[in-house]
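Here's the structure, in structure tokens; my notes come after.
One protein chain omitted, others in place.
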Amino acid sequence: MAKLWGGRFGKDPDKLLWAFNASIGFDQRLFAADITGSIAYAKALERVEILTSEEATMITDGLAQVLQEFESGTFAFQPADEDIHTAVERRLQELVGPVAGKLHTGRSRNDQVATDVRLYLLLKIEVLSVLLRELQRAMVEKAEATLDAMMPGYTHLQPAQPILFSHWLMSFVWMLERDAGRLSDLKRRVSVMPLGSAALAGNTFGMDRAALAADLGFESISRNSLDAVADRDFIAEFLFWATLVQIHLSRLSEDMVIYASGEFGFLELDDAYSTGSSIMPQKKNPDPLELARGKTGRLIGNLVTLLITLKGLPSAYDKDLQEDKEPLFDTIDTLEIELPVIAGVIATLTIDRERMAATLQDELLATDLADYLVHQGVPFRESHHIVGQVVRAALARGCGLTQLSVQEYHEISPHFSEDVVEMLDFRAAVERRDVAGGTATSSVKAQIRKARAILEG
Amino acid sequence: MAKLWGGRFGKDPDKLLWAFNASIGFDQRLFAADITGSIAYAKALERVEILTSEEATMITDGLAQVLQEFESGTFAFQPADEDIHTAVERRLQELVGPVAGKLHTGRSRNDQVATDVRLYLLLKIEVLSVLLRELQRAMVEKAEATLDAMMPGYTHLQPAQPILFSHWLMSFVWMLERDAGRLSDLKRRVSVMPLGSAALAGNTFGMDRAALAADLGFESISRNSLDAVADRDFIAEFLFWATLVQIHLSRLSEDMVIYASGEFGFLELDDAYSTGSSIMPQKKNPDPLELARGKTGRLIGNLVTLLITLKGLPSAYDKDLQEDKEPLFDTIDTLEIELPVIAGVIATLTIDRERMAATLQDELLATDLADYLVHQGVPFRESHHIVGQVVRAALARGCGLTQLSVQEYHEISPHFSEDVVEMLDFRAAVERRDVAGGTATSSVKAQIRKARAILEG
Amino acid sequence: MAKLWGGRFGKDPDKLLWAFNASIGFDQRLFAADITGSIAYAKALERVEILTSEEATMITDGLAQVLQEFESGTFAFQPADEDIHTAVERRLQELVGPVAGKLHTGRSRNDQVATDVRLYLLLKIEVLSVLLRELQRAMVEKAEATLDAMMPGYTHLQPAQPILFSHWLMSFVWMLERDAGRLSDLKRRVSVMPLGSAALAGNTFGMDRAALAADLGFESISRNSLDAVADRDFIAEFLFWATLVQIHLSRLSEDMVIYASGEFGFLELDDAYSTGSSIMPQKKNPDPLELARGKTGRLIGNLVTLLITLKGLPSAYDKDLQEDKEPLFDTIDTLEIELPVIAGVIATLTIDRERMAATLQDELLATDLADYLVHQGVPFRESHHIVGQVVRAALARGCGLTQLSVQEYHEISPHFSEDVVEMLDFRAAVERRDVAGGTATSSVKAQIRKARAILEG
Partner (left out) sequence: MAKLWGGRFGKDPDKLLWAFNASIGFDQRLFAADITGSIAYAKALERVEILTSEEATMITDGLAQVLQEFESGTFAFQPADEDIHTAVERRLQELVGPVAGKLHTGRSRNDQVATDVRLYLLLKIEVLSVLLRELQRAMVEKAEATLDAMMPGYTHLQPAQPILFSHWLMSFVWMLERDAGRLSDLKRRVSVMPLGSAALAGNTFGMDRAALAADLGFESISRNSLDAVADRDFIAEFLFWATLVQIHLSRLSEDMVIYASGEFGFLELDDAYSTGSSIMPQKKNPDPLELARGKTGRLIGNLVTLLITLKGLPSAYDKDLQEDKEPLFDTIDTLEIELPVIAGVIATLTIDRERMAATLQDELLATDLADYLVHQGVPFRESHHIVGQVVRAALARGCGLTQLSVQEYHEISPHFSEDVVEMLDFRAAVERRDVAGGTATSSVKAQIRKARAILEG
């Protein structure tokens, strides 16, 4: 087998062990990162005169060809390719001969793979950052287009106070904005180059690691070789980041699944973002939202997987760390498709303003009634209690708050006067909440302006 | 697209949504279970005269051919095959024409997929059960072959008392035996047929579900159609089972990684179960053990993934449930390769009896010294304290317990007499622990006999 | 400090270390189990003549008094009581003098604590088993009392087919019935006695472990002392069991939170099981259901905590295992209060039959229409497509399926005749699903009978 090791061994690995051990099935997607890293490393070896200029050119040209083979889909894996690093070096050897064997000088797969994964992830962070922004943009645009729509706001899924539909939608923009902030923070910690740490104790060939980092676009270099080869914190931090994004999408989905139910009927997904039933011809199901909710388990699972793998590991590299890649790749893949799907769902959904309006019940104005009493000088705690009695009176009569007479109000509390009816208006209730971050139209417009400024910035 | 639904829809699904939604990438391995289920269902439809005998034959012959295509690797998936059920029905339609459309009568993908997964898992339980037994067998055989080897037993990874190496190895046989018991218990709960529950409310064509269950080899039928289509407890229970197996393997691996270290040196893995380093030519690494330890994260992660997916789901089928399969399949795949690899590791490892023996230190006999005092009538709590002082005295002199003179013993406590030296023998200490489950040779032999009886039973 | 060790040490533990290390804060609830175990152990020591009959009596009388002190709340903990075992032994020593020091002969805290936790859990399993049955009973009774109520059944939270409210409620009875089965299975694995395993290698005093197990009510004894002192599988299995119970409650809660919303309005919680808002006087929130949903995180978290703790532990006892108790106790405490609260919620809730009936929409009958066509000989797949067109036609006209004329039906498919109107009846649709486990009244009655038989058995 074309292993990067074996001189010391008396026999070949057991076939099942080989299959258990090999990572080529999932790490092959690192090919571009691996080759990029190797080209820079060849230059670094040239700088310290381990490679002649000629040898360096042979190697980098060879690597360029290997890259081209991968990109064109013509690269042929061999059964003995244990991992992507072995596959690339094996192919390079075929192309340029024994000089390929010089590329690994002073480098271990330990620092190599750590470097590859970081390069790969840095690219994916850029992609996900754009997709996140696009989802926010879809939300802001929809919020702007629906600014006139009022609906009940809920706590405990019980009707609480009237709000703007746009206010609801904008709440998710800000959740995602926190995600954007976290992504920007963690990127600095991904952009640290481990290369030059060798197996665990550091490179012996006088490498200029700072120059190598600059060539590869890393912001900084790792400070301790033992730590560098086994540090997977950056993956854990990314997986946690993705998990929070996913949780935000799960909350959005839960709301929308409920709002799209027949009984709420606030919104409808476009046919292009719905699916049907194999048995019930009438069904139109919000599958993408349910999947987005369901994939929360997967993404938390991926995070947990890595955290557990790291628990209690002895210092430096242990083979356990090979288990870091599949959860990372799966999480990236999930978000890369999910973010644009949800953006599509948002961009194409239609809302039913009449249905929303019809759902507004008088009881949503109870807090405003209590506020009314506050303005008459009644302490809020007492106001709250008085309005509780108003609510019971209405329940007992089987009517809404607007249907009680001023007389009835007055009997419950002498602080109620004629002008109480002015409080009993949904639109007014919305517009009174004009504090920063409130649901008043002016406040929501301010949110939209702020968000647009960030998204365009 | 060849969907099982769509009459009600105004347009086709968005392409990205389709990709997000499709399960064919991972559920195709259910082909045999799906076809088996459908053949039985066709018979059931014949029994209630929805299918004529001729139609039933056409369908079952067609399904047999589809199965043959899958098994020979000639089945051609179409881009529009949303899932395995659609793929099979689509192909059946191509083979037998419109009569294929009758097969789905009274059946929903909801009860169909729940049935398929159960059939699939029942088969895999058989496989894993055998692999588990084979690992236990490898352990019992190795334990029998090494009955003479003594080594330190550890608590807190500090030397505690001398034990037999075989006693250590047999401890894992019993862990796995608990796993075997749990597997047998959970199998009953997997072997429950949901078919006939239709989408959620039950079949309308007078199905004899008991007969259908008998045809498919299920032990019982589900009792409530709403529950039946959304019940994934059996997967969760299996994933938990697998997690405990994995934790047992992780503890075995941790011990063996430590025992295989240069400093312990108790055992060595066969070259066929070791791997090397790309930079350090001398390295021989216990990779399979580290992977077995590392995969604990993966298996706990898979369990957690499903549990979270199930949390707070509304009744009956929700699309979130599609997320049940990948963790299940990944866990099965992991154990199917890991169990025989570990069995191979055990069967081929060599132990270093001399090294083990050389590591036995006098302090391992401290408990026996305390027991000696107990036999002189000293309460154990006081004996313990006295021997603590003996240990300090030896530490202070920089010698072992056997190197203290009887005089010195006597000075610490008058209860020590000449015969104290008889207690200071490792073999005797081992053999004194002859209680049921103890480390004495006779007790370990009894364990081996019991295990053999179970494995051969 | 009153430690069970220390003779060998040159100084006392650091105070912060002591606090970090001590378990008395949470393991004191094991007092009864610890004393029960010690009383039986004293008898066993008497049988092998380590204790005279007199000494045994002194010790058991002393222990009885310690127990009485705990039960009456007069037991005085000392700062130096590291754990419950130390506290009990310290107090016993105060009561009966040096003979107390004989009780620990041949016993280690390792086998002692493993025994205590099992005894404690066995009792709690009995309690939880009863509470589970009571919750099932409340459900069955409510299901019986509401057999006449029809409501929409949902998949994907979209209206699917009409079902009985009782059918929905009974679906949870069967989930809990699986839990009851699992509890009964795992109890066998809890009822295994580790006592006699000593620290790790087995007891040296010729203990009859079977007799000891019989005295303590254990079904069997552990088979390997190394395994016995470190086996926490039984806790993991219990925590998994509790997690599944909790997930079932979370699904019930999710349904009920939605059904209790203003927009659904199917049911209302009793005032005694609802809470209000500090600011919104009208609010009546289904807090117990939200907590039951929310506590799923806690219970999965407890399971995960233990599984991770066990991962990769070296053989026999490691201090990490002390982390097993808090998740166990927290999970037990949670279910002990949650199960009766949910039973109270179910027993006292009121349903709104009119609202449920009013929510039944014609489209729920689409499957029945397709079934109708099947009976006309149309293959189901084609029937499904035809009814999809009927649904679109109704949507286009803005009417329900019952409002389309027979003529219109006939135009879509000639297979529709006058008698199609007979299919368009919710009650008939329910009653047609009379398969085992279906929603027909007869089927639900059969479920109730079966459940009653189990609960009374």
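Miscellaneous remarks
Per-chain numbering from 1; labels A, B and C assigned in written order.
Basically, a contact is a pair of C-beta atoms (placed from the backbone, for glycine too) under 8 Å apart; a residue touches a chain by one contact, two chains touch by 3 or more.
Computed from a predicted model, the values in this text were never measured in an experiment.
In the complete complex, the hidden chain is touched by one of C:12, C:148 or C:422, namely C:12. Among A:115, A:136, A:359 or A:443, only A:443 touches the chain left out of the display. Within the full complex, the residue among C:53, C:278 or C:407 touching the omitted chain is C:278. Within subunit A, the residues in touch with the undisplayed chain are 4-10, 50, 89, 93, 98-106, 110, 153-157, 160-163, 167-168, 170-175, 177-178, 181-182, 185, 188-189, 196-207, 209-210, 221-229, 231, 233, 236-237, 240, 243-244, 247, 250-251, 253-255, 258, 293, 296-297, 300, 304, 307-308, 310-319, 367-368, 371, 374, 379-382, 384-389, 391-392, 395, 430, 432-440, 443, 447, 450.
Seen from subunit C, the chain kept out of the figure touches residues 3-14, 16-17, 19-21, 85, 104, 107-110, 198-199, 271-285, 287-288, 290-291, 293-298, 300-302, 304-311, 318-323, 326-327, 337-338, 340-341, 344.
Touch with the hidden chain on the side of subunit B covers residues 152, 154-161, 257-258, 260-265, 276-287, 290, 304, 308, 311-312, 359, 361, 363-364, 366-367, 369-370, 384-388, 390-391.
By our rule, only the chains that are shown with their structure count from here on.
Put simply, the chain farthest from subunit B by mean CA position is A. We define each chain's centre as the mean of its Cα atoms; on that basis subunit B and subunit C are separated by 23 Å. With each centre defined as the average position of its C-alpha atoms, the distance from subunit A to subunit C rounds to 33 Å.
Contacts with at least two other chains are made by residues 154-157, 160-161, 258, 304, 308, 311-312, 367, 384-388, 391 of subunit C.
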